[in-house]
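Complex shown without one protein chain; remaining protein chains in place.
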Amino acid sequence: MLYFRNDYSQGACQEVLNALVETNLIPTAGYGTDQFCAAAAETIRDLCEAPSAQIHFLVGGTQVNKTAIGAFLRPYEAVIAASTGHICVHETGAIEHNGHKILALPSPDGKLQPEQIRAAAEAHCDEHMVLPRLVYVSNTTEVGTVYSLAELTALSDCCRELGLLLYCDGARLGSAMTVEGADTTFADYARLCDAFTIGGTKNGLLFGEALVLTNPALFPHFRHAMKQQGAVLAKGRLLGVQFDAVLRDGLYLQLARHANAMAAKLRRGLLDLGYQMAVGSPSNQLFPLLTPAQETRLQQDCAYEVQSRDDRGVCVRFVTSWATTEEEVDGLLTMMKEVRA
Amino acid sequence: MLYFRNDYSQGACQEVLNALVETNLIPTAGYGTDQFCAAAAETIRDLCEAPSAQIHFLVGGTQVNKTAIGAFLRPYEAVIAASTGHICVHETGAIEHNGHKILALPSPDGKLQPEQIRAAAEAHCDEHMVLPRLVYVSNTTEVGTVYSLAELTALSDCCRELGLLLYCDGARLGSAMTVEGADTTFADYARLCDAFTIGGTKNGLLFGEALVLTNPALFPHFRHAMKQQGAVLAKGRLLGVQFDAVLRDGLYLQLARHANAMAAKLRRGLLDLGYQMAVGSPSNQLFPLLTPAQETRLQQDCAYEVQSRDDRGVCVRFVTSWATTEEEVDGLLTMMKEVRA
Amino acid sequence: MLYFRNDYSQGACQEVLNALVETNLIPTAGYGTDQFCAAAAETIRDLCEAPSAQIHFLVGGTQVNKTAIGAFLRPYEAVIAASTGHICVHETGAIEHNGHKILALPSPDGKLQPEQIRAAAEAHCDEHMVLPRLVYVSNTTEVGTVYSLAELTALSDCCRELGLLLYCDGARLGSAMTVEGADTTFADYARLCDAFTIGGTKNGLLFGEALVLTNPALFPHFRHAMKQQGAVLAKGRLLGVQFDAVLRDGLYLQLARHANAMAAKLRRGLLDLGYQMAVGSPSNQLFPLLTPAQETRLQQDCAYEVQSRDDRGVCVRFVTSWATTEEEVDGLLTMMKEVRA
Partner (left out) sequence: MLYFRNDYSQGACQEVLNALVETNLIPTAGYGTDQFCAAAAETIRDLCEAPSAQIHFLVGGTQVNKTAIGAFLRPYEAVIAASTGHICVHETGAIEHNGHKILALPSPDGKLQPEQIRAAAEAHCDEHMVLPRLVYVSNTTEVGTVYSLAELTALSDCCRELGLLLYCDGARLGSAMTVEGADTTFADYARLCDAFTIGGTKNGLLFGEALVLTNPALFPHFRHAMKQQGAVLAKGRLLGVQFDAVLRDGLYLQLARHANAMAAKLRRGLLDLGYQMAVGSPSNQLFPLLTPAQETRLQQDCAYEVQSRDDRGVCVRFVTSWATTEEEVDGLLTMMKEVRA
């Protein structure tokens, strides 16, 4: 069985595992107040060229989105997001559970446009409606597309003009920063966003998302919000150790670059075989269209997710990761050739 | 510097670490729907003699308390707890954040009495007051005391008579089950409680709390509640692997027994040195009283927490763990002798 | 200045005012546990042919929607509604504030179709998504349209098959039951819905919405939920007195019939003058289209709301009520004639 279901099917990359084993018996203070977290935070501030940024380490993606957005907003404030946004559907209403409405705007390519944001902000004009206050984007998006620096800058300008916070969910930030033609850096996110995450779970860590807060208005008492949400890990050191291992020497982007390279090879192969893509994605998620019969044959030997079924066919999702090998890609292409036959 | 600050100062015990390393590259489905979690759940059901129990694996203690209690209660329902209960003070209002009042009852020894529960239930008699619905106990308690089988049975009988759910926070359940004279088993908790946790974080795992639901009324859609709370770990396998490693062959109780033995040795030594205990605890947390001057000297060379300062002196907390060595206990006793000199 | 802004621009109809004045000094128990509320509840149970229904009296529409839906749902459960639904936009996220996502489905005529409900329920298939549990409809809808008995029956059948609760917001229920061709009765709502409201605020009362619960699963502790939401009026008698005054002898439908008759006269007049309606509404809200210039002239002498501005023109909303007079309708028609000139 080949695994292209997601980029969190396996444990951690060897360097991360080594770091955990090596530091295992060193006693530290709990809750992330240890030297490993301090070092990882310092590394992130350096990478972000943001010496006064607050860095927090949380365990998972839904947790960090829920905790951050919940801490940033007043009860009647709302989030603007693309309808494909992870918080819109696949977090079981976590944002709403914290009390906040999400204004989900249509987006065929998973991205938000400044004009959409402006229109939504203007439409919510009095106290009978929620008050839009935060714009949520993901990079890469949930459909694998990538915001360019120009696009992010336009969003940031729009948000600042309208008094909205810009939050970027970077669960797959490494992939976004290393696709062909990528032009964003950690420092860009720090400069353009009020807060963003550097995803570890999907890029070689056992788990972990680093949250970077650059807007000082968001700093006070954020640790209170984390603890209240059950988002402070007792052995918080585990997060510091892992992030430091991948960020200190550039491994983070290297792992992501590998995942993208494996996806690129797979993409070329699929297009050569004549498959069409439901949405054009340059990153480590691919969305080829199969016929129902093809999909039935494929599922015998490959693990993946079905994204949608409609008139165009069955849209499946293949995800590559830091752990995907060339052999696995070749194996999948062989399989896809047979399926198509 | 000696570390007696808590039982989560270090990583994982060797067997847990080995299991994580060995399974690291095996691809699995995400979110705890893998074979390792299935195996660990089956092990727990066996230990609990509860073949139809639902088992869920969560990352941390506040998270599991918040998720479980939030899922069990209607908005106007409340929790009864001892005022020393972890949810009352040290979870930053996580239960209230989910909307539920905690009725904190006074308890010098950290335990609840059936009569207290009955009185609280009777006092809340109409719709102008919250409706008590769940009783929260911890074993061991936050002050290191331990409920006996007879005490737990009495609580359970009382709760069932009054229509209240009984929930046991087992963050230190291993310690409770292995103190001298302990008479409770996993099966007792399964039989007497509606839900309880088996704590991993404080007993040799990197992290993890297993939640055992035995009351079928609590089963439906619990996974929805977990996901909504950000409490579903993407690589959920990590929890299954760890719990299976410690529970399959009795290692869990063995680790706890070691922690208790180290505490017993330390307790005897402290009493021999003439120290008094603020509260008599048979488990792996000790609460000796020092003079302010003694405490000032101790803090140079030992990491621990100060519990309270009052007329009786400074109550400090020493915690032993699976990782505490005889040498460390001897070292602390030597230090305490000097401090007293 | 003519007032066609809404159906709650004035106080109460004379009969309601009289009843309040007559009972003013009679001392009663508080919080709606008085003889007037008991009588009104009995009247409603009779009208609904639902002898075991629970009746609650609340002050306002957002309050009753928020309280009822919040009491009915588990944290991860969601509401299905037409995107025009009052709870979707104009209650400032009150449902989300209680923690629940609303799945807003597109609806040009303000009504939900069973197939839409089915599709939404099927699409939400696992714990990574909210669990649809309640269908919210309004009758009349927010755009003035009316569900027929056949349509309501189809919705009810669909909901019961799918295990969904059906809740009808009857803020303008009187109007829905008395439009030309109306074929629903109080008993139909009681039979087909799990819960519904009988709106008083917009039909001759100072304030007040009666909530009728017919599904016994929704009965337990509903008063707790009300009190927690701040929705128990201290002098609850005021609600009983008012509802009894309008429901005892059929005044409720008579007031609504008058509002509909005034709207019908206005509609005919507007159509005769050549105005087009943005949406065809048979009830007491009309949505004519004006040119921007026409609208600018109208706003000098008439109070109303602007619904939308787009390529079709300015859609304004005229609302008639129990208090609207023939003279006022004639006056508005004269004005509209001049505006058009």
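Which chain is which? They are A, B and C, in the order written, and residues in each are numbered from 1.
Convention: a residue touches a chain if its C-beta (ideal position, glycine included) is under 8 Å from a C-beta of that chain, and two chains touch if they have at least 3 such contacts.
The shown structure was predicted, so the numbers you read here are calculated from the model rather than taken from an experiment.
Across C:A231, C:L290 or C:M336, the residue that sits in touch with the chain not pictured is C:A231. Check A:R160, A:H224 or A:R312 against the missing chain and you find that the one touching it is A:H224. Residue B:H128 is the one among B:H128, B:R160, B:R268 or B:R312 that touches the chain not shown. Only one of C:Y76, C:Y147, C:Y167 or C:F207 touches the chain withheld from this view, namely C:F207.
Touch with the hidden chain on the side of subunit A covers residues 31, 70-71, 74-76, 98-99, 127-128, 130-131, 221, 223-228, 232.
In the full complex, subunit C touches the omitted chain through residues 3, 5-6, 8-12, 17, 20-21, 23-30, 59-67, 91-94, 97, 201-202, 206-207, 224, 227-235, 237-238, 303, 323. Contacts to the hidden chain, counted on subunit B, fall at residues 75-76, 78, 89-93, 96-102, 127-130.
Note that in this section only the chains that are shown with their structure count from here on.
Closest chain to the protein centre (all Cα atoms averaged), using per-chain Cα means: A. Centroid distances from subunit C, each centroid being the mean of CA atoms, peak for B. Centroids built from CA atoms put subunit B at 33 Å from subunit A.
Rounded to a whole number, the gap between the C-alpha centres of subunit A and subunit C is 42 angstrom.
Spacing of subunit B relative to subunit C, judged by their CA centroids, is 50 angstrom.
With touch defined as above, residues shared between interfaces to two or more other chains in subunit B number as follows: 224, 227-228, 232.
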